[in-house]
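Of the protein chains in this complex, all but one are displayed in their positions.
Now for subunit A:
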Amino acid sequence: MTARSTAREEILARMRQALDGAGAAPGSPRAYRRLLDAGTDITAMLIDRLVDYKANVHHGLAAIGAALGGAQRVVVPADLPADWRIGGAEFVPDTGLSTADLDGMDAVLTGCAAAVAVSGTIMLDTGAAQGRRAITLVPDHHVVVVRREQIVGHLAEALPMLDPTAPQTWISGPSATSDIELQRVEGVHGPRRLDVVLLDD
């Protein structure tokens, strides 16, 4: 037997022995919420939570240019809708750009897979208009477009909207740390600026 299979068999045997006589697995009660109360204004809640965690919020396609601020070179997923390329920046489609190329970009513009109101979380799963993970990580400024139907109230509603085995990034505000005296400070290694454009009209 190889070392790997020996270790594997031994650990599994230890587990079985440890559980000898432990009986059947207990059931899992799931009495928690899966939805917010009917009538909750989830868009208003999403905005409130995004702003609380220092993201900037904009409304409508036309606001993309303003959200990009002064960015000159903006990397975009190759499948980004053409009508999102708004403003004076140069839009560079990601056709396998190198890390150095990405490091030279001022911003990245993408869509998302879902947005969760209760925690202000934008979810990416590398699906349509999102690109690979590196493009939303290396540039210092991320502009993300959220369509109305992508907004849900609760985390439990968002998970089924994701491709569970695709690489996922859940984003709640810009990069931050709580490592100095346990106070939240924005801006470490991820994009330090997060702008969210809601297509909610």
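Basically, a contact is a pair of C-beta atoms (placed from the backbone, for glycine too) under 8 Å apart; a residue touches a chain by one contact, two chains touch by 3 or more; residues count from 1.
The definition used in the following text is that contacts and distances are computed from a predicted model.
Peer 1: For the chain not present in this complex, what protein name does its UniProt entry give, out of "ATP synthase subunit alpha", "Iron-sulfur cluster-binding protein", "ABC transporter permease" or "Pyruvate dehydrogenase subunit beta"?
Peer 2: "Iron-sulfur cluster-binding protein"
Peer 1: Of the residues in subunit A, which ones touch the absent chain?
Peer 2: 4, 7-8, 10-12, 14-19, 22-34, 49, 53, 96, 99-100, 103, 116, 118-121, 126, 132-134, 137-138, 155-156, 159-160, 164-191
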